[in-house]
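As you look at this complex, bear in mind that one protein chain is not there, while each of the others sits in place.
Up next, chain A:
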Amino acid sequence: MKTYNNKAWWLVLPVFVLVAFSAIIPMMTVVNYSVQDIFDPSTRYFVGTEWYREILVDPRLHDSLVRQFIYSFCVLAIEVPLGIVVALSMPRRGLGVPFSLILLSLPLLVPWNVVGTIWQIIGREDIGLYGWTLNSLGLDYNYASNPRDAWITVLVMDVWHWTSLVALLCYSGLRSIPDVYYQAARIDRASHWAVFRFIQLPKLKNVLLIAVMLRFMDSFMIYTEPFVLTGGGPGTATTFLSQTLTQMALGQFDLGRAAAFSLIYFLIILLVTWVFYTAMTHNDDKG
């Protein structure tokens, strides 16, 4: 097919400039940092790929990476099905619609550091509703000293904060399904499960793709909430990748090593996101 006019590409220019300043130029700087040992802006030495070699065999990176994958997996495994269930149980008409939409939006409006502080208080065994209730039930719960409790609290906090996003996305997907599909299902006397499996779920695929990618990327980059809640502890039990990176870059001012770390971090996110996107859109092309 012959292209007659390419002038529309000029319309992309503002976005390109924005992305260049917000992402491409900082990223090029990180690449430059990652091959140097930097003491101050005028004192830096080229070290080649030495930082990469060191970082790739660093047990701290390996431990954080494993924790990060487990955390992101748990987040997706809980929030996606729960978000779908919440969206399916939301009202379709009447006053309940705006009420439930506002209710679900509330956790999304709370800033990350405030979420961490809220859960720091809720989880306390002396004055917190969650911690006090669990201890009253005879469970020995203390998120500050027990790694298992810290993990559960960080996960529950994330579920509380972000399931709404998945639910709202799924709800918008469900609302866009034309009524004729449901009418056809009623004529065929389809069960609730069959309606979900063959009408709602396929129609939700695109919004679920966005939900899964957003939640994966966000959970894989999580920093503020666990940092405020547990400070990465007890020990290093809830120290995820971005906190390890921040300790390296700002705590130790090891900019070259931190830059190499962040590029490896970026490559992991890029690969996983690309695999998700390709797997889901490729099935879309076939079906």
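Rule of thumb we're sticking to: a residue touches a chain if its C-beta (ideal position, glycine included) is under 8 Å from a C-beta of that chain, and two chains touch if they have at least 3 such contacts; residues count from 1.
One rule holds in what follows: contacts and distances are computed from a predicted model.
Enquirer: Name the omitted chain as UniProt records it, choosing among "Extracellular solute-binding protein", "Sulfate transport system permease protein CysT", "Molybdopterin synthase catalytic subunit" or "Small integral membrane protein".
Expert: "Small integral membrane protein"
Enquirer: Would you indicate which residue among A:I38, A:I118 or A:L174 is in contact with the undisplayed chain?
Expert: Result: among the candidates, A:I38 touches the missing chain.
Enquirer: In the complete complex, the non-displayed chain touches which residues of chain A?
Expert: So the residues of chain A touching the missing chain come out as 1, 25, 28-29, 31-33, 35-36, 38, 41, 44, 46, 48-49, 52-53, 56-57, 264, 267, 270-271, 274, 278, 282, 285.
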